[in-house]
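The other protein chains are all here in position, but one chain of the complex has been omitted.
Up next, chain A:
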């Protein structure tokens, strides 16, 4: 899991996390954006890992790896590992439930505690289709976003309002920052990136040894 990848093929891979209270619609936002699906029966998130979405910006292929919480936010049990290396974040609240808006500050604290690579953060007021039972005004959302230096958008995963726009705005903002190479602790992150070992897609190495100890050949 890396924050960004900038190599010869001019491909980018950005990790983005979605956070916020339970049942604000995080998973439906993701499934609407990635697969244009909406599930009306919203149980706690099970079985969802992340979705990878491709975008072309300035003739370059940009891949966004968007992570969902797997339900661990319900009792405040999101792992610190969840945040590792994220360059983008969507902090989601439900406009019809005031408590979810009041929790935004705590989610921001948690994000900043565990991650210092985030360059694009958006406050998302979801379920804007529930205008008749709105509990958080647009102005309140805007004000909090401005105070915290976040983008702001209201969305509806149910009727698709602003979903694509929200994600793509975050992705483009990440791209803009990365192409200007203004990532935090750039030198440090470069040091972190060198010589990583991933066990995934390492099948070729599983069964045979590349350089056996007792090899007849000298290294």
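Note that a residue touches a chain if its C-beta (ideal position, glycine included) is under 8 Å from a C-beta of that chain, and two chains touch if they have at least 3 such contacts; residues count from 1.
Operating definition for what follows: contacts and distances are computed from a predicted model.
Enquirer: When you check the chain that is not on display against UniProt, which of "Trafficking protein particle complex subunit 6B", "Protein PBN1", "Rab escort protein 1" or "Exosome component 7" does it turn out to be?
Expert: The UniProt record for the chain left out of view names it "Rab escort protein 1".
Enquirer: Just to verify: which one of A:36, A:80, A:137 or A:165 makes contact with the chain not shown?
Expert: In the complete complex, the chain left out is touched by residue A:80.
Enquirer: Among A:40, A:147 or A:199, which residue is in contact with the omitted chain in the full complex?
Expert: Touching the chain that is not displayed is residue A:199.
Enquirer: List every residue of chain A that touches the chain not included in the displayed model.
Expert: So the residues of chain A touching the missing chain come out as 1-2, 5, 13, 44, 46-52, 63, 65, 70-72, 74-77, 79-82, 84, 109-110, 113, 187-188, 191-202, 205-206, 209-219.
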